[in-house]
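A protein chain is absent from this complex, but the other protein chains hold their places.
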Amino acid sequence: MGESRVEPELRRILSNVASGKIPVERAVKLLSTGFDDLGFAKVDLQRAWRHGHPEVILCEGKTTDHIVAIAKSLAEQHTNILATRASAEVFDAIRSVLPDSVYHELARIVVVRPESTERREGILVVSGGTSDIPVAEEAAVTAECMGNEVDRMYDVGVAGLHRLLSQLERLRKARVIVAVAGMEGALPSVVAGLVDCPVIAVPTSVGYGAHFNGLASLLAMLNSCASGVAVVNINNGFGAGYIASQINRLGTGK
Amino acid sequence: MGESRVEPELRRILSNVASGKIPVERAVKLLSTGFDDLGFAKVDLQRAWRHGHPEVILCEGKTTDHIVAIAKSLAEQHTNILATRASAEVFDAIRSVLPDSVYHELARIVVVRPESTERREGILVVSGGTSDIPVAEEAAVTAECMGNEVDRMYDVGVAGLHRLLSQLERLRKARVIVAVAGMEGALPSVVAGLVDCPVIAVPTSVGYGAHFNGLASLLAMLNSCASGVAVVNINNGFGAGYIASQINRLGTGK
Amino acid sequence: MGESRVEPELRRILSNVASGKIPVERAVKLLSTGFDDLGFAKVDLQRAWRHGHPEVILCEGKTTDHIVAIAKSLAEQHTNILATRASAEVFDAIRSVLPDSVYHELARIVVVRPESTERREGILVVSGGTSDIPVAEEAAVTAECMGNEVDRMYDVGVAGLHRLLSQLERLRKARVIVAVAGMEGALPSVVAGLVDCPVIAVPTSVGYGAHFNGLASLLAMLNSCASGVAVVNINNGFGAGYIASQINRLGTGK
Amino acid sequence: MGESRVEPELRRILSNVASGKIPVERAVKLLSTGFDDLGFAKVDLQRAWRHGHPEVILCEGKTTDHIVAIAKSLAEQHTNILATRASAEVFDAIRSVLPDSVYHELARIVVVRPESTERREGILVVSGGTSDIPVAEEAAVTAECMGNEVDRMYDVGVAGLHRLLSQLERLRKARVIVAVAGMEGALPSVVAGLVDCPVIAVPTSVGYGAHFNGLASLLAMLNSCASGVAVVNINNGFGAGYIASQINRLGTGK
Amino acid sequence: MGESRVEPELRRILSNVASGKIPVERAVKLLSTGFDDLGFAKVDLQRAWRHGHPEVILCEGKTTDHIVAIAKSLAEQHTNILATRASAEVFDAIRSVLPDSVYHELARIVVVRPESTERREGILVVSGGTSDIPVAEEAAVTAECMGNEVDRMYDVGVAGLHRLLSQLERLRKARVIVAVAGMEGALPSVVAGLVDCPVIAVPTSVGYGAHFNGLASLLAMLNSCASGVAVVNINNGFGAGYIASQINRLGTGK
Amino acid sequence: MGESRVEPELRRILSNVASGKIPVERAVKLLSTGFDDLGFAKVDLQRAWRHGHPEVILCEGKTTDHIVAIAKSLAEQHTNILATRASAEVFDAIRSVLPDSVYHELARIVVVRPESTERREGILVVSGGTSDIPVAEEAAVTAECMGNEVDRMYDVGVAGLHRLLSQLERLRKARVIVAVAGMEGALPSVVAGLVDCPVIAVPTSVGYGAHFNGLASLLAMLNSCASGVAVVNINNGFGAGYIASQINRLGTGK
Amino acid sequence: MGESRVEPELRRILSNVASGKIPVERAVKLLSTGFDDLGFAKVDLQRAWRHGHPEVILCEGKTTDHIVAIAKSLAEQHTNILATRASAEVFDAIRSVLPDSVYHELARIVVVRPESTERREGILVVSGGTSDIPVAEEAAVTAECMGNEVDRMYDVGVAGLHRLLSQLERLRKARVIVAVAGMEGALPSVVAGLVDCPVIAVPTSVGYGAHFNGLASLLAMLNSCASGVAVVNINNGFGAGYIASQINRLGTGK
Partner (left out) sequence: MGESRVEPELRRILSNVASGKIPVERAVKLLSTGFDDLGFAKVDLQRAWRHGHPEVILCEGKTTDHIVAIAKSLAEQHTNILATRASAEVFDAIRSVLPDSVYHELARIVVVRPESTERREGILVVSGGTSDIPVAEEAAVTAECMGNEVDRMYDVGVAGLHRLLSQLERLRKARVIVAVAGMEGALPSVVAGLVDCPVIAVPTSVGYGAHFNGLASLLAMLNSCASGVAVVNINNGFGAGYIASQINRLGTGK
């Protein structure tokens, strides 16, 4: 599957060179070293070849100048570029040089050169509580940008099971579920006990005291008594949306 | 309520002195210093006055000689004396000097001078899995020795919710529930969301890896999103049975 | 006990529908799905049925808009609605749409549509130090809103035992005690050694250095050498007040 | 997809009742409460309906008697029943009552009533070192029992990258990869950087000192700088094989 | 004070050389490099000069051969040599070459060349429970060997305060108290609140679950709300006895 | 020793009542319940009796109003009252009602009603680095207020041993040493190896990364290979100064 | 090697005294006690003798006044004095009294009295990501000030291995490599597997959630499966640059 990605990508690049959309010098870099060396960053130009999606910019910890420069480098070649954990200030800076950008505020994601694509159904994002929504949205928006239709089901935590049990049909229709929860982190276990598809669990830092900023939820999810659960880092909605998209792509010929 | 416990206890002691069941010297100690000084131990003779139940012997970490001597001291005055975390060897040693003793093997509890009492209904002990049963039994046997009728519901973990949901009537009949679970420790949250009585949560060390010998379950229970949950130490079935009995006694005039 | 809660609640709802206090549409939701779907939240309308008290709003981590919307949904049906960890700003926002609200500043609790009820005696809240009072008040106000008369005994930590020992009578009169302490967290053990009622222990984050934001107190309480202690999360005054109320309700026919 | 599993499963059960393979009483339990109540266990009879595979027995922490009884209950209805973390003694006990059982020694898995099925290609299991093989085999055998063809690539850790890089073709052919590693746990990151399929990372306890029994590998994998990685518990080869099988089933019409 | 120790020690050594009790070669080493180089150990011959007591042998982690050789080296010059954490086997090996040795079994201490000295009163060792006695004895025997009269008061934990409160006079007579406790580790706080002398707190590993092998007691003691408490390592009875002796020596002209 | 403190204290109180310095009502409280009940605080009036020094106010975590009220209560009876961890704002508030107060800025201590007393020599405070000075000063000022002459030796950490070794005479003259250090926390071990008096070790939070806010220093000090070291909480200069004063008082007839 | 450093240093000092560059009084201090006692600091004047480089000022945790005074003391004798973790404010304060100072903003290092020296080639600093650059620069600038030519290779993390593999020649030319990485911290392992020179690993706090502020990277590096890796504290670029310089100096006759 991986290898078959190379040829169409190569065709896409060369067509873009032919039409002038990708400059010749850029194509040289892309096809020789495979990265764009900015000094402070070596932008991975072959990520889409190897991985099915261009390099994503994690904004936390980077200066705004660096973020913008990396975004510009990627935008020479790609669409639907994601910049995650982006503040409103970062968005303004990106937009000033790359006007074709949109900001998903709740998810804190900037999408540079957004492009609609056909969307695969199959991903469901559930959250335990209202406070978990920013992380859930990070997952949902990521998956949408990668070509998925996302169903959202929020505030269905285990303290009021009837809210979840009333949605069995939607749960069972999913091909892959992202389950986001803080506090005791029980939601992925309960969900995985009800369905037969893979569940990607996202612990959040919603809680206090002996929650230790997400540790309690993380440990609970790693120790799920239900089979079919795998876990990403605390608050890592992006990572969950990404792998959910990879899973959802399987068997669709894409 | 506490104070009212003194007078009947005093009457019971003096009647026992009168009938020769408690030796005079013992009664002197009991009514003066309030403890029996064995050197290596100061057996608390007034625990029943203050606390409603004689001192309990935690066998772990004590030599067999010490355990037996403490049991003998308590047996001069009390019935239904509990020795918890007791091995079969400890039981044999106790029985050789206090033949009126029974061993609850699964719960690892020795009861010295067991005495039947009228039993209050109201306590339900639930467990997440089969491996949690020793801890659950420690809770159940403790509560039984303290005068409670105990309902048991084992292996109703959240990976197969229909097992728990099929028992709603029994759950809702309880006055207090002890919920025992290892792994992700979600059972107390789910149970507390379904009932309106207090839930005493017992994390167990059943799990491996990132379970960290019960830490994962403990943290989950402390962070329950459902109200009405309080937690005892990892594997502390005894402590849960004890406080459940104290709770169940409320409003019964005992 | 749980089941018997349904019929009077149903009667109360239908009377309120008859009198127009609960709109017909609301009653439909309540009796069909059992929750009010706000998108970002699924407000649990049957919590009072199952649990004896309406859903409580934990304000930390929620936007003010979400808090207000949830409060409004609950207020269509309930009185004595609790919003905990509420800042003064949150209170102002709630009051602007639900004027019948009061703020307990020290406890950081907003009560929406407060309603006096007959209050059961039996709950005592003790604190180790002056700095623990905010958590102790969260417990006390919660229990009061749930229909309890609360006795308060503050700053009776173990460094000056005579302060506690001078209050033995009040301690022994309680049906359930909430013991709040930071630092070495010894208060619940000492208290539980003196009384025969259940003790709900609340560790606080009062301390520094090797206190690790409450961890030291939490571990101490989980390892109490006195029987009859169960523990809630660090600083979780609300949770302690809630379960204390559940316990105090037992045997009172409520 | 989930729902569509019910009808064929129902047809399979009733055919088996018709042919006498499933006793009538068993079918009654299965279609009414959905579990077989053994007292110490409530064997989940509908797991295959909901989840696509019968309940799996985690042997660690259970008595041999309990394991055998649960296996017998499951064997009345299912084939390819997995008992994981099984010692040779447990295998002997199972085989004595269920002779149609095989033991995968390295993986420590007993398969009761093994049945060959058509196997889907697509799963690759890689391990960092020779010492990680038991965990890797637990994953591989689990996936095989669930109907997958498994490709194995062991001892390709990052200290000698040429070993991994020489296998790029096999890596890129996989639909889902299970990456097993102890020590610094870098293998899943490196693998995920090379492929575009989902990677399930399994930290192992192979290491010493500041490895803290797998914690170091676990944290590394949760913090992977490569996208497309989700993590299961330390040494949880079973869990990785299970979710890999769920993922690999997608798009195959099974 | 320290310097004044040199002259009498020097006088003692030279007298011993004169009388043949210390060989000349030994005295050369002692007065030149200050240690006896055994290759695997550099026995500190000047410890008594600098520190008031000869080097102590911590047996844990050393081979029996090494222990015996170090003991022999020290015995050429000193009396009252302590070997702590010594098993019965280690004692046998020491005694076979240094017959003038005694074993304190409960404390697990061997004293080589015991010598009675005048004993200073002033040290009290208290323990929370019976299981803490081995650690308490390690402290008591250490202090005794260093020339102190030790008062012992065991099993006075906070669950039965009357046991401790009945001993106020003994508590207040002490010049320094060693307080040994496991579980919630509250004893040093309570004791320090009752006296005006320094309290050396010794956490023990007596406990289970969230006790984390002594961590809970350690943290509690470090966070004591009572002033006048300092703490040694978990189970470090030796260290507590040692510093208590140093403190008790103050103001006695020794 | 403790008991002998009662009579002079009683004499001091009654003289003060006679002279009008302590109001009659205050003396009644002091001699009956032993505390001043302010509602939010129960000020311990007998601390000086039991402990040799009036109650100390830890300002962190208390409101300014509470601090001032407690200080006022103590000032009716005592001099040399300590308020630790006090900001400049707290000092201003105290001084506005108790003008006879001074502020030790580096140590962050307010002394209310300072009174010179004869000072005992014997305490030495050493610090590893310049950044540890605030904690070292908290210890030094505390000890000074309790009637000790304090010698200070700062920035003598182990990276430049000659700085410490050049001061051997001062080190050996001390009766008790407070050793304050962050980073690897080796100073107390090195100091205790050079002297024969007790060393009170104070870990500080000076460090970063794997220092974990003082944990590294704390653990190092608890595991000192030198005998004669006891440890207080991270940054707890006050506690070290307090117990050092208690130790230094021994043998001086005070 | 160490001893041979004394004589030239002594010659250098005396020449400077002769020429008036070092005042006589300073030389007296330097050659007698070996430190400059500022009260709050004992500036180590012999560090260069013993260690090959003057004392370095860690600015974090020190007041600006203290920093400036220490810098002044060092500047009487040395050039190329490093002040690390320096803010722009600290730089301004230093420059106002020591105008011959430069600020490396990214590295947060002030160099007082910078002096060019011949630079040894051989040190390579690599970083995993763009966000790690501040720590990498701290290492690089430190090494440069100590007389090394530094090669920089940034953003070559393991998610895009071709970036690193394209630089094999530069990697293999190094005599010592500093490898800086956050997240899963795999870079030092991968690098050490490719080269035969020592690798100094620097974990950074770049990450979130279960990264625990650098703990994940630290543990990964300590558990490297590749030989030839040693680790410094989280974010300790200075320490890595320092030891890299010491290593690079070997065999160069300096």
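Note that the chains are named A, B, C, D, E, F and G in the order they appear, and that numbering of residues resets to 1 at the start of each chain.
One rule holds in what follows: a residue touches a chain if its C-beta (ideal position, glycine included) is under 8 Å from a C-beta of that chain, and two chains touch if they have at least 3 such contacts.
On a predicted model such as this, the values are computed, not experimentally measured, just so you know.
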For the chain left off this view, which of F:Gly61, F:Gly207, F:Gly237 or F:Gly251 is in contact with it?
F:Gly207
Tell me which of F:Val56, F:Leu194 or F:Ile247 is the one touching the absent chain.
F:Leu194
Go through chain F and note every residue touching the omitted chain.
128-129, 157-161, 183-186, 189-190, 192-194, 207, 209-212, 215-217, 219-227
Sites on chain E contacted by the missing partner chain, in the whole complex
33-35, 39-42, 44, 46-47, 55, 58, 60-62, 66, 70, 203, 205, 213-215, 218, 233-236
Give me the chain D residues in contact with the hidden chain, please.
130-131, 133, 154-156, 159-160, 162-163, 166, 182, 206, 208-211
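Here is the rule we use: only the chains that are shown with their structure count from here on.
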Between the Cα centroids of chain C and chain F the separation in whole angstrom comes to 38
Distance between the centres, which are taken as Cα means, of chain C and chain B, whole angstrom:
27
Residue ranges of chain F touching at least 2 other chains are 218, 233-234
